[in-house]
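Removed from the display is one protein chain of the complex; every other protein chain stays in position.
Right after this comes subunit A.
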Amino acid sequence: MYPCQFGVRGWFQSLSTPEQNLLIAVAVLLAGLLLGSLAAFFVRRILFASGVDEAVEGTPFERTARQLGSSTVQLLAQLSGLFVFVVAALYAARTIGLVPEEALVEAVGRFLPQLFVAIFIVLIGLVVADKAELVVDERLKSIKLPEVTIVSTLLKVSILYVAALVALSQLGVATGALLILLAAYAFGVFFLGGLAFKDLLSSAAAGIYLLLSEPYAIGDEIEIDGHRGIVQEMGVFVTHIERDGEEYILPNRKVFREGAIRIRGE
């Protein structure tokens, strides 16, 4: 054992410096290859274990990846493996002095992780955007209104936009203008959306209280805002009251604003 190791060390020291460096470079490269594939393997295992492969099933991104003989999980795993390998290759190159300028290596070394993170973010953004579009479309499938697909498209574009923004800022590109655009967009969505959904939201808030505490139930006779009748249906947004074949559909916020009269007995 010892003589053998001794022998290897002796042999190594007998080599010239460039030869030593080359050997180290090759070793680093091999270690990088090994570590890279190990990283890819573990990333893939983790992604599979957390059900990412099932979550991305059916997204356009996954389909494109499949057509190219890969999959989202494999792509992510390969990317992380590649990252480890590239870092190793960089060190190997520096060892044999292939890259003369130390500053360049430093700069590349600092830039590389950012680049990889940016790529990761774009990939994840793509997958999440596709998935969100799919889920929303699935939810809205029962509504037979072609224009409703704009909701999912809008959501997808928003997610892609945010992902692109994060990726760009990761790379150090000036994103100030894009950020302002995002702020304006978010303001528009929340402010105008809130304004548009004001009545719905206040009805829903009242409806949740009504459903939880049930001050009146289906079959009770009540009067809301001058409409008297038997409660036929209670929902989150509206209450249906029926009397003599006329069904009033009243928003729940009316119950809170005007109060309801419950008619008991004869």
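A few comments on the model shown:
Here is the rule we go by: a residue touches a chain if its C-beta (ideal position, glycine included) is under 8 Å from a C-beta of that chain, and two chains touch if they have at least 3 such contacts; residues count from 1.
Here is the rule we use: contacts and distances are computed from a predicted model.
Per the UniProt record, the absent chain's protein name among "Anaerobic glycerol-3-phosphate dehydrogenase subunit B", "Peptide ABC transporter permease", "Diadenylate cyclase" or "4-hydroxybenzoate polyprenyltransferase" is "Diadenylate cyclase".
Residue A:Ile218 is the one among A:Val157, A:Leu171 or A:Ile218 that touches the chain missing from this view. If you put the hidden chain back, the residue from A:Glu106, A:Asp199, A:Glu233 or A:Glu258 that touches it is A:Glu233. Think of the hidden chain as still there; on subunit A it touches residues 211-214, 217-219, 221, 230-235, 240, 242.
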